[in-house]
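Note that one protein chain is taken out, while the other chains of the complex remain in position.
Letters A, B and C name the chains as they come in the text, with residue numbers starting at 1 for each one.
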């Protein structure tokens, strides 16, 4: 039995009339972006990535590879330099909409359509040199390597680096701000907020470094239909040198071996690093949104005048940017599954990774959005030092269970762990301050007779029991500030 | 060290000049759809889904829910009917672009922006009734249930059903066309091509039925900020009855329990069925593309005049539509991972599934594309009966190893499997016809003295050893032609 | 350059000596279960599932299918009843270890090895009837359907139902216990703890129902090597009736169409429901572990005498069971990806889902562990009513922003949302009680002149603003207690 949208509306409800209004005679996507079907095209679009990742950009990159080919042909004496120039001019004129029309109406083949669009714009002398010796994926894979690399180098990495800068600033600023350390959501032992941020300073730095490295390892190819240089061998003395020169025009190198396509691992590793960077940002976002919980209140997202936290609960201030980042991190995990599945292609290639592969650029859009959002939000993060102090003290010293155990053990107590545990239970039952219990216990005091002043000080003031937290925060800041440069 | 796109192009290569041409001063998405970042908006867009799945459509559905609320309010005596009509008219005027602008500039909250867009268009008397008693997700989740259900019922299911019809036609037409059965890519025992198609007739039929059922189980809600009807309890005697009436206007029901959001399982099950239908189509596509292998040649995609199989290999005819479908099937698996991750939301909800959730509609776009493409391709499938016969005979009868074993066993041979296996090896070594070997073997002939004529006939003509293949093909066609109806 | 485990230990450190001790001359798995490589065999094993999911159990089920075949053969007059009995006795004697040895040393084929193990134990008269007309996957797929169904019906579902019972008890017991509702981790409006539990009562109930239904839809087959009944057609008048009788012996039915294998969707849907039930339990676990956070403290896992919360922090009490459940829920998502990938198999089948398919039973082990662990933990859940009250009051009434807005709107205030929001901000700035602010505001008081007593009561006591929370909790308990029965 079919679901029936009419069931509640025999006599055309007002609600139904709204649905019908304008549904049929609407604009096209090329007239109204909100006709888009994908959120990366309306809600989460990144304009700075369109020059690399839009379909128009893809056309441009593919055209550039076609030109690199003919330009190299000229340099190798295979065609006159004027032909290369003529083709370059024609390549600039090619429009995606026309390529699509030709593909749809005539060739059913995207690259053949592109090549024909160029051919139609050049002289008969130049025509034979368009796309000569190339197979489609010489163009496509090379264009993808170049534009993913460019998108990473020119947009994604700079955005991540700026976000990293904000995290480093927070790490430094709060290097000494005490905070309770939390494991399993439970109060553990004290750290500093800067130390907590240093985790992300380090993980994000490493993720950036990975992404940067992987972007640099993307590879192109110019080795023909099955990768054996069959076509170029007909005309060129050293087809591998010719390939080297074509790719160099786009700042690329070839892989050690290719078939019709570049080995997929280059791109998959790159996308792994995209997912990984996203996971780090999402983890940071998760930490922040938990620290913003009503009961914890240690941080808060900035909240603008006029902003609504809820459409009905007027007091609400939600960690919407942290939640958004967390959500996009999930999506990157899902998308990477697609990338893993595309690691397989039959023989010298099949096309079963082609349609799915066209969505990979969206991963860069999501990651860029995450980086920007986190920078904006973390850059104005409201840190509530008073609440950090309050939370640190709420266990009335029970978080000192560890040093009491350790100092007892160090003083030779044979069952120090159990002794300390009993004291924490005693404190819990009596709702008394843990240190008061400890100080009163005759057995403990016997063992504690020889403590150093430092050790005694820590017992009395849990907030000093932060180990190297502050130093470590500063150390990581110094390390990352000098460690890497993104061009 | 950073990758450097300039490395191969100190003096501005022609290739670089193509990249720079027009990259900066390009059009916007609202002017040129090829500025889109997602392939569902340029290459794989389905125009028929825009009335349900575009952002404009989402606005319309959300506005319709707001109207259903006020319409129900009027029916329950909470507001004058004229107010409901006034708000309905205003709701029709709302434009996504304006909602987005307001969200961006003022509210930072999408539903608050939508409500305010409506409020600005109505009288002061009507204003307080806009969005009253609602929380954002009363609107959002209800709108999503309605539009996903509508997209399924009005577009996706009809497309699948039409594709199913083509598969049923092929099943019937080739019910008797003999074909070698293949397991592990190896010749097994004979079937008919119709029987092979019947697999997909059945699996696709079941997937359609599942999708249809799950679309009908999508649920809306009108129970307020945490699902406990806190707000509506202030004004309405029976808030659950009120909710029932609001949802009925969109042909929906409520779940047994909701928090701020509808329990996620309804949508996840629906999306599972989308992925499943895609997997069936992808598997069919995989089978077809293998049957199209040069060496097998039993089927072929239709090939248009002017079509190019390759940009360089002029003889190529590739199974591009089958490969595309296979590829999209992979992507649906990946996307469903995202849906699984969104099954978790903290307490009465967090928003960590919101951004990721916005991409789910794309799964419907991919599935619709797959269904249409497969229908088009299968509808003109070139079936090469001659090659089917040729392949059936290429093992020179060795595919009769099974009936020889079984008939020997039936005749009482204590080690029939081994005996038959030896005969197949003998045939393989001598490159002789298997049945010649069998007929000559004295031990076998002794056991075969009492075979029925039918059994003897099968041994002589392997093509008769097809069991119930043809009957089964027709049975499944009859079953599905009468089994279900999609409204 | 290779990593080198010796690098820190030139002179054989004590640590290294520990690694070497006993590493080489250790026991075998058949002597010490801690030699196992998979946690489902040491840490997370479920003994009650071994009769269904161990390899010995699989052998038993496959042997039972072989016996069902010969038993049906006898009933159809294809072999003497004594032969069936003889084979049944032999089937009971088969040992997995012997089947494996034969497969390894002779057949390289698991089912051929199983059949030969049976054949070796019966008379020459009976030998030809063993495995006759069957293909391996008639046995394997039927055995899997039967054992997964049995494991679900006899272990997994009863465990889930018992866990559901505990959730229903909590829902009922705390139906009236007020708690702050939380969205985005922020205080929203009040609910009751029973209402919060009712979410899981409903979702878990639905997941159980789904799992139960899907277990009942698992399918077997007896249609031979390619599913066309080629073999059985040689000997049997109505091969589909014969199949029906074989399967009925194991309480199974056939699918509408099969190839060498049962269509994968039956099992995949079943596994989806396993993953889904796990996701619900994991979501519940996540909620609980957050409610156990030090700052929230509304619930706590039971903590045994002698238990250690940390190996060093003596005061720690961690939500380890909730965390474990959450973790296993993640793993089920991952495992289900494997199930989705196995939806594809070429032509009448390939074996590319075989090795991966052997791990699917582990999903049932994980889910059973989750159900038991959650029952144990939730059954002794420590609920801290005092903390629930404390948290409810910590916002000093600001959670009443919604009713103030709504009542203002109802009274005709044209900009009620903004007014209420200003009042919450005023309360926040002044750290005063929200209601005091509200009561003092002259504009508000004007609008509030005509409030009903109920409405006034709610404004004064936020804890009454729980809508239908308590009723709804009880309603869901009543529904589920009468709704389903698991045999």
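Here, contacts are C-beta pairs under 8 Å (C-beta built on N, C-alpha and C of every residue); 3 or more make two chains touch, one makes a residue touch a chain.
Keep in mind the model is a prediction, meaning the values are calculated, not measured.
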item: Sole residue of C:49, C:277 or C:444 that reaches the chain not shown, by the stated touch rule; value: C:49
item: Which of A:394, A:410 or A:425 contacts the chain that the document leaves out; value: A:410
item: Sites on subunit B contacted by the missing partner chain, in the whole complex; value: 180, 182-189, 289-290, 292-296, 308-310, 312-320, 323, 337, 341, 391, 394-395, 398-399, 401-402, 404-406, 417, 420-421, 423-424, 428, 434
item: Contact set of subunit A toward the excluded chain (per top definition); value: 112, 124, 127-129, 132-133, 181-185, 188-192, 195-196, 198-199, 201-203, 205-207, 210, 224-235, 239-240, 255-257, 259-260, 263, 265, 268-269, 272, 275-276, 279-280, 282-283, 286-287, 290, 329, 333, 336-337, 340-341, 343-351, 402-403, 406-407, 409-410, 412-417, 455, 458, 465-469, 472, 476, 479
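As a working rule, only the chains that are shown with their structure count from here on.
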item: Computed distance of Cα centres, subunit B from subunit A, in Å; value: 28
item: Mean-CA-position distance for subunit C and subunit A (Å); value: 31
item: Distance from subunit C to subunit B - Cα centre to Cα centre, in angstrom; value: 26
item: Residues within subunit C bordering two or more other chains; value: 182-185, 188-189, 290, 337, 341, 402, 406, 417
